[in-house]
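Step one of this worksheet: look at the structure below.
Removed: one protein chain of the complex. Kept in place: all other protein chains.
Up next is chain A:
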């Protein structure tokens, strides 16, 4: 059992961190070039040069391309109209049509941005050229270029963002499930009855149940951090001791929840189901995969009850932003409060007498 407890989460960290990507790459791109001019070929070559696009093929008609979109072979279709180059030169104006498969709305949005950027780049270049060719028309080139600076993760490396989050998830799930199975397992085996006839104090019993999982959680965190730094090169700008300090309190919250579940369950199946119920809600409402700011207000309010939310927030702040204790003191004290409250309930809900 012990090797499984350590090895499986680490495999998950390695796999999930690579898979849970928000980057849109390998967009299946196709085009319909009705113009076959120097300008249209130049535009297409821009797409070919981008690493985000895989040019699947060119189609001779929009209809054919649409059919391929329906079969799922292409994600995006660029249609270059007849007289594209001529219109550009004579009328300084033309239209392009872009169709994007939006079954995954988020991905479609990102693809749309990529495509617009390439077309904008092309547009500026064309304008400069036109200006040179046709000075008489006085076309002013558009020279405003925005260069965003991405704070705390300037290469927008999603792994930097995801790895600490996934680590939080693993530490949480593992300790929650193990602790929620624990007391109820003793109920099933009959050893709990034996414990109940001993003069052991309730708090002693709960501490005895908490401690091994608490240590386990910190060990998992350590191994996970080593992988995060060594394999994924996640920067650690803040004090790593702060992460441990927070985690040691945070684990008490999760273990407290697990023990409460265990106290109130009669079978391991029941405990498993309840633990699963909470973990799905905690994870999806933690800000790990989707930003809390974009949730509806009521859902945002619910996230304040979610301990994972604070852990995700704090581990990212400390690792990526270099936050110090005063920066994280608010979420920290909330978690301290939960730790006390939940473990008090855990002790209280453990009944030695029926």
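Criterion: contacts are C-beta pairs under 8 Å (C-beta built on N, C-alpha and C of every residue); 3 or more make two chains touch, one makes a residue touch a chain; residues count from 1.
Heads up, the rule we're going with is that contacts and distances are computed from a predicted model.
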Choices "histidine kinase", "ABC-2 type transport system ATP-binding protein", "LemA family protein" or "GMC family oxidoreductase" - which one is the UniProt name of the chain not shown: "ABC-2 type transport system ATP-binding protein"
Candidate in contact with the missing chain, chosen from A:194, A:267, A:301 or A:329: A:194
Absent-chain interface as seen on chain A, which is shown: 189-191, 193-200, 352-354
